[in-house]
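Every protein chain except one is present and positioned as in the full complex.
On to chain A.
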Amino acid sequence: MAVAARKASAKSKADAKSSSAPVAPKPAEFSKEQELSAYRGMLLIRRFEEKAGQLYGMGFIGGFCHLYIGQEAVVTGLKMAMIDGDQMITAYRDHGHMLAMELSPRGVMAELTGRRGGLSKGKGGSMHMFSKEKHFYGGHGIVGAQVSLGTGLAFANRYRGNNNVSVTYFGDGAANQGQVYESFNMASLWKLPVIYVIENNRYAMGTSVARSSAETDFSHRGLSFRIPGIQVNGMDVRAVKSAGEMATEWCRAGNGPIILEMQTYRYRGHSMSDPAKYRSKEEVQKMRAEQDPIEQVKARLIDKKWASEDELKAIDKEVRDIVADAAEFAQTDPEPDVSELWTDIVL
């Protein structure tokens, strides 16, 4: 995937006298600890999602189930750029975001199976999970709705005068929803601290970006609102983290919103029931072989002799154990008590 890192907009360039317009930073080299942490974090998401796919096939998970496999570097790298109190919000492809925000794998998996130990007591399911404690605001099932909500989180930050940033995720598909632009306008007008992370995985369900979007460079989508944007190689966790740090600094300095177009790819279908006839097997294989975010980190770790194959296998085993434990819990935990039907409707 070509990574066109460059200045976002001529307009913001011209405007940015006091605070220079954001430029996509060069991917910073990771320390050994950072590489290992990113490797483990991404691997946990990958293995978790593979297991979720299995459990879906076995009938333990119902309804819709959207897997994040292939996109792991995006949430993992951005989380490395966030500080305590920064909020995250996304749409329904949300399992990876929750794991990155350190929500319990048991809680997420048990929610997928609709059990009482699930993060939403089994009442939300795959698409609807939240954690006030970890500043994760969902998990939203309506394409684009989370963009206005995430803008509202940023409004609350500005209202309270805290230093936090709302990291608001949406996809290339949601980028065509009207309320996204209503939100852009208000966020820019009021200088709200929000990072709009557009996860461009090339397909809005089954419709390619080229077939759905008049402007396929999503970093330009804020131009009319004077929101700068940059394109980022979303398969390289280092590039994501560097862009995230630049963006959070931009927001914390009071410059208002910024767009990060994360160029990424999902290996699986839109949801479990998607046969993915709209793209070739070769396209998917090529991405997996050449761009895989986890393999990239693994190669560097081996190359720099920061970890041996055995040590990486040990990490893999540890991650698989966590996922197996979560899956076991999610299959054996009881369904919610029937009394839960009538709770949590109003306070």
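Structure notes:
The definition used in the following text is that a contact is a pair of C-beta atoms (placed from the backbone, for glycine too) under 8 Å apart; a residue touches a chain by one contact, two chains touch by 3 or more; residues count from 1.
The definition used in the following text is that contacts and distances are computed from a predicted model.
The unshown chain of the complex is recorded in UniProt as "Pyruvate dehydrogenase E1 component subunit beta", chosen from "ABC transporter permease", "Pyruvate dehydrogenase E1 component subunit beta", "NADH-quinone oxidoreductase subunit F" or "Fructose transport system substrate-binding protein".
Contact with the undisplayed chain is limited, among A:Gly152, A:Pro193, A:Gly222 or A:Pro293, to A:Gly152.
Taking the complete complex into account, A:Met186 is the one of A:Ala24, A:Ala38, A:Met186 or A:Leu260 that touches the chain left out.
The chain omitted from view is touched by exactly one of A:Arg40, A:Lys121 or A:Arg279, namely A:Lys121. Of the candidate positions A:Glu215, A:Glu295, A:Glu311 or A:Asp344, contact with the unshown chain belongs to A:Asp344. By the touch definition given at the top, chain A reaches the unshown chain through residues 87, 89, 118-124, 128-132, 137-142, 145, 147-157, 159, 178-179, 182-183, 185-186, 189, 343-347.
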